[in-house]
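What you see is part of a larger complex, with each chain still in position.
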Amino acid sequence: MQRLAKPLPLKAVAEFAGGRVIGDDRTLLSGISSIESAAPGDLVFVEDAKNLQAALESRASAVIAGEATAAEVTAKRAASKPILIAAQPRLAFARAAQLLCPAADRQPGIHPSAIVHPSVVLHENVTVDERVVIGEHAEIRENTCIGAGSVVGANVKIGRDCHLYPNVTIYSGVRIGDRVIVHAGAVLGSDGFGYVRDLKTGRYEKFPQVGQLEIGDDVEIGANSTIDRAALDVTRIGRGTKIDNLVHIGHNCQIGEDVIIAAQTGLSGSIVIERNAVLGGQVGIGEHARIGEGVMLGGQSGVLPNKVLRGKGVAFWGTPAQPVRKYLKQLAALARLTKKE
Amino acid sequence: MQRLAKPLPLKAVAEFAGGRVIGDDRTLLSGISSIESAAPGDLVFVEDAKNLQAALESRASAVIAGEATAAEVTAKRAASKPILIAAQPRLAFARAAQLLCPAADRQPGIHPSAIVHPSVVLHENVTVDERVVIGEHAEIRENTCIGAGSVVGANVKIGRDCHLYPNVTIYSGVRIGDRVIVHAGAVLGSDGFGYVRDLKTGRYEKFPQVGQLEIGDDVEIGANSTIDRAALDVTRIGRGTKIDNLVHIGHNCQIGEDVIIAAQTGLSGSIVIERNAVLGGQVGIGEHARIGEGVMLGGQSGVLPNKVLRGKGVAFWGTPAQPVRKYLKQLAALARLTKKE
């Protein structure tokens, strides 16, 4: 793990991450850690009072904790380490990590082994790593970093402060917003899976897959995930949506904002996922289905084509996916059937 | 989407795609579109009469429709746009797209950054893009294009008119037919998953994975899919088979002709899939199973090892996969169990 060469006082961390300090705010910090692995100089966090004691007994130099914990500490007058009290301690820790655990230095500029078409527009402070290929008329905005071996097609637009890891492939014409992270091996804008069967010959012919793919700001896309361009229109991934590894998103899908999609989930074509939905791992969704705002789908759930699931915060599970309570009742009934034997 | 710089008359499209024109066949066309996004110059299509009105009211310049629709139009004597009547309108649209939505121009030739072993045989009009590596004694036939960053192993044979997208990996000795499309990140010919456990030490040793992989003509393979070579014999993918993204095909599988395999489906070893089978997404099939001609497997179905499923046009679903009617009855019976409570 990266550690700061020049430690920062807890006070500076509190100012950046939010919260107030109980104890010595001049305590110097140079990294973050789990409680188990903490070393001097580390900042750790707890979300509930029961872990507080372990955190205080760890080798860490400071602890982030919540308001409830603060009351307890104050009551006991007994904190052996300085504590940063934050309304959302996990969030404060995540933000503190930006200060205490910075990304590796990189040198902006185009590596001489990269092959960038002369028509490409590169804005300020762009980093183009070894062996990257960028096609004609692409545009890469400020501070974006393209990892080694990535191939960026013609006419692709990538926003500012993005990070593409190595060996990513972006097909021509894809549009990517700002602060997007794309992990290694991901493929964006590949052809959708669409064919027409010629009734005379019995052979499949390719239906045109010539639409677009647009990815909003603050999206993260996991390693080796694939997102297809639309057949004729636009596949869209909304702002803030987070996609895990090995996920497949088919052509013409419309994914809303702040959607969570866990690993190995697959969406066939023309699916709508509304904002704030949470999809577990290995979920499969049939074409033209709609997952309503805030719906939660348990791991391995299956949703039939054209199905509509609705309910903010309502969890569905099973194949075909049902409200989780109903599904659990069915599982219990099935178990009872065999117990009677 | 690409548009034609030099529009074509509807008459030329009708001659290429098949069908007859009602209305002005001199209407100029420069692209294709969905009805919703149509712009002047676009060709759209409808498959049933109910969408015809929307197509005629769209901004498109011409419409493809079926015979049934033609009768209606003639009866009403009321088409506001020229209509291309085709026996299979969706197919005619797919073919028209080849004229109206051509692939990006490419310059045949070997990019200077590609590393092609001197023993490689490249036929006419082959395109080898940036940073491609081609191993010794490989052979690439006419008009094939190898995308940037792809690695083609020694002794690989690739047919004519193929398109490998960027960052594809082809292990040594793989044979690929004509007009094959391989999307970015796909891996062809990797080692199968086979080990022998030494009963003395308890350790797994690698069983040889030294067979072949042969891919027939007109196959399409999706992004980040993986197809393993055989242990000792040959893994085969039949002519015209279409494979979606993130599909896994294990060693020694024999996939017939015109098979459809949707995204994230996985086949373990030595499976036979007969011609015209259709496998939904996230299907899993155990080793040595056989899926008969024309069988359809619903999404997320599971087929046990050694199982044989038969029946042209018969749909199976569930794990273990059963005829879909039978499975739906079981789901209904289960639901009733809990309603009684």
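Letters A and B name the chains as they come in the text, with residue numbers starting at 1 for each one.
One rule holds for everything that comes next: a contact is a pair of C-beta atoms (placed from the backbone, for glycine too) under 8 Å apart; a residue touches a chain by one contact, two chains touch by 3 or more.
Since the model is a prediction, treat every value here as computed from it, not as a measurement.
All together, the complex described by this structure holds 3 copies of its single chain type, of which 2 are visible.
What we mean here is this: only the chains that are shown with their structure count from here on.
Look at where the CA atoms of chain A average out and do the same for chain B: the two points lie 29 Å apart.
Across the complex, chain A meets chain B through its residues 115, 131, 133, 149, 151, 154, 167, 169, 171-172, 185, 187, 190-191, 193, 195-199, 202-208, 210-212, 224-226, 228, 231-233, 246, 248, 250, 264, 266, 268, 282, 284, 286, 300, 302, 319-320, 326, 329-330, 333-334, 337. Taken in their complex, chain B has these residues touching chain A: 1-2, 32-34, 36-37, 87-88, 90-91, 93-95, 97, 101, 104, 111, 113, 129-131, 147-149, 165-167, 181, 183-185, 218, 220, 222-224, 240, 242, 244-246, 258, 260, 262-264, 276, 281-282, 299-300, 331, 334-335, 337-338, 341.
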